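Up next is chain A:
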Amino acid sequence: MDRRSFLKAGAATTLGASLSAGMLPFLKVLPASAATADTLVVVTGTTINSLDLHRTGTNRPSYQVSVNCYDRLLTFGTKTMPDGSLSYDYAKLEGELAESWEIAPDGDSVTFKLKDATFWDGKPVTAADVKWSLDRAVSVGGFPTVQMKAGSLEKPEQFEVVDAKTFRIKFLRKSKLTLPDLAVPVPFIINSTVAKANATEKDPWAMEYLHRTPAGSGAYKVERWDPGQQLVYTRNDAWKGGPLPAAKRIIMREIPSQSTRRALIERGDIHLSHDIPAKDAKELGALKTVKVVGTPIENCLHVLCTNLNFEPFKDKKVRQAVAYAVPYQEIFQNAAYERGAPMWGAKSAEPTDIAWPQPFPYSTDYDKAKELLSQTAFKDGFEVPLSFDLGTAEWGEPTALLIQEGLAKIGIKATIDKIPGANWRTVALVEKKLPLHLDNFGGWLNTPDYYFFWAYVKGNLFNSSNYDDAEMMQLINETLHMPMDDATYAPKIKRMIAKAFDDVPRIPLYQPNLDVAMRPGLDGYEAWFHRMVDVRPLTFKTA
Partner candidate 1 sequence: MTLPPKVRLVGRRLLQAAPALAGIIIITFVLTRALPGDPAVYFAGPAADEASIAEIRKQLGLDRSLPVQFVSYLRDLATGNLGTSISTGQPVLTEIVTRLPASLELTLTALLLAIAVAVPLGVLAATRPDSWVDHLCRFVVTAGVSLPTFFTGLALVYLFYYLLGWAPPPMGRLDILFLPPDRVTGFYTIDSLLAGDISAFGSALAHLALPAVTLALFTLAPIARMTRAAMLQVLGSDFIRTARAAGLSRRTVLFGYALRNAMLPVITTLGMVFSFALGANVLVEKVFAWPGIGSYAIEALVVSDYAAVQGFVLAMALLFVALNLLIDVIYTLVDPRLQLEE
Partner candidate 2 sequence: MMNAIPLLDIRDLTVEFATRNGAVTAIERVSFAIGKGETVGVVGESGSGKSVTSYAVMRILDRAGRIAGGSIVFGGIGIDKAPEKVMTELRGREMSMVFQNPRAALNPIRAIGRQIEDVLIEHALAVRATAKKAAIEILRTVKIANPEERYHAYPFELSGGMCQRVVIAIALACRPQLLIADEPTTGLDVTTQKTVMDLMVELTRERGMSSLLITHDLGLAAAYCDRIVVMEKGKVVEQARTDSLFADPTHPYTKRLLRATPRLDSQIRDLLPEPRPAPAILPRGEPLLEIRDMVKEFPARNGSAAFRAVDGISFTVHQGESLGLVGESGCGKSTTSAMVMRLLDPTSGAIRFDGTDIAAIPAGRFARSPERGKLQMVFQDPTDSLNPRWSAFDSIADPMYRLAGMRRAEAREKIESLARLVGLPIDLLDRFPHQLSGGQKARVGIARAIALDPKLLILDEPTAALDVSVQAVVLNLLADLKVELGMSYLFISHDLNVVRLICDRVMVMRQGRIIEEGETESVLRAPADAYTRTLLEAIPHPPGHSTVHARPEPVA
């Protein structure tokens, strides 16, 4: 065996087998780490900027800390998808810190019995901790408070400590969203003793302390955090929230370069690469050495948004014309690499069921588009900037280019405008001043009304179309808290969807996948609505 093949063989076999000539000493540690699957390495392309979800400025990738290091009262169950992969189950609520829960007979409150769980410092988890944590979530303002509000959890007065292990939430209104909203990453339970000890007058919620130092009861503790580089989790052996995780240590590594991430998983140097581009998912899926799990993201759509504040799009016919001029198939092929679900070409203009998302009754038909356009004041076409978020350029750019080409065929001249991620929120969502843009909103709580609430109600953040319709508004208000088994629910939802079909302020392109690549020996991966890696169930079996 010559040196080269020796190195190659070494590289092929095991974890972290990154052997260069200069790295030979590394061989010494290799066998130990290879024999057990104690340590798992996960890479992402994004940066964690805080260990406290409640803090202002905490970004999305940081939510994983809430998932992995903290417990909530409730969590969602697991279901097996048709392809055999695992996903969370919106329909099945389970206790995480709650042993059991019970809705009061009058339906005005819910009472939780807490498990005999302890925080990392050994102190038992009490109802007081729960109250302090939920109080915090509804009081700190910003995103956590808004998200709590979506579940009708708005005031500290709603939360009541019954005894050390019993906790009650009083409902403001009856809403089907309240209990699921307790299972999202926001209402996580904090060790209030530790937090209070580190709170100050200016900082009553211990934001500065928890920002860097989590204090929870979750399955993993943070061993070290090198911002911008890595987050290292170590297992909490006393975890009560669920079955004890297999891996003792998990390293979350941040690798900005997408091709590096691909190379790493392809060469087997890491265990899991999270949220990989569609193209990689398609290609890696064909390899034997990599397992790719793709799950359509529930309640999420990649859409082309027209902005009704701008002249050409005030006219519904123009919007419909645009919807007919989108080359859906090409986009699905060249931007989504056929990962996800098509959202075009429905046969009927009326929805047949209340499934959401579901295909819209449009397909690529330039003649029809031209005809529609010719019925408007803009029959000679017009010019419009087509914007997308640079942060989503992966699919956004090819999509925008293809749309640009399609629109050109009916005389609409679109100029492409890439907007840096920092800017995007401001101009697209807050100021809502982009005439035509791509959007990828997905609702955490998996009901159509929830999606419509955010995306079709005037003034709400994700309604970047400035869509404003009285009937739609009323339908959303009526259905938002209504139980799904209510008899009037389905017809109202159908009406909502039909209106969305007809008015098309948002033109769906496809439902995206959340694609994850992993070593074939890795099991237990579960897809979540929050699109974070839940590292707790991951196990890796060495050959």
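Candidates were picked such that all candidates are chains of the complex that A comes from, given by their letters.
Throughout what follows, contacts are C-beta pairs under 8 Å (C-beta built on N, C-alpha and C of every residue); 3 or more make two chains touch, one makes a residue touch a chain; residues count from 1.
Keep in mind that what you see is a predicted model, and the values were worked out from it rather than measured.
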Next on the checklist: Need the partner of chain A in this complex, chosen from 1 or 2. Which is it?
Outcome noted: 1
Checklist entry - Which positions of chain A touch candidate 1 when the two form their complex? => result 7-8, 11, 16, 18-26, 28-29, 33, 39, 41, 43, 47, 49-50, 55-60, 62, 141-147, 211, 226-230, 251, 253-257, 259-260, 263-264, 266-267, 269-270, 390, 420-426, 430, 454, 461
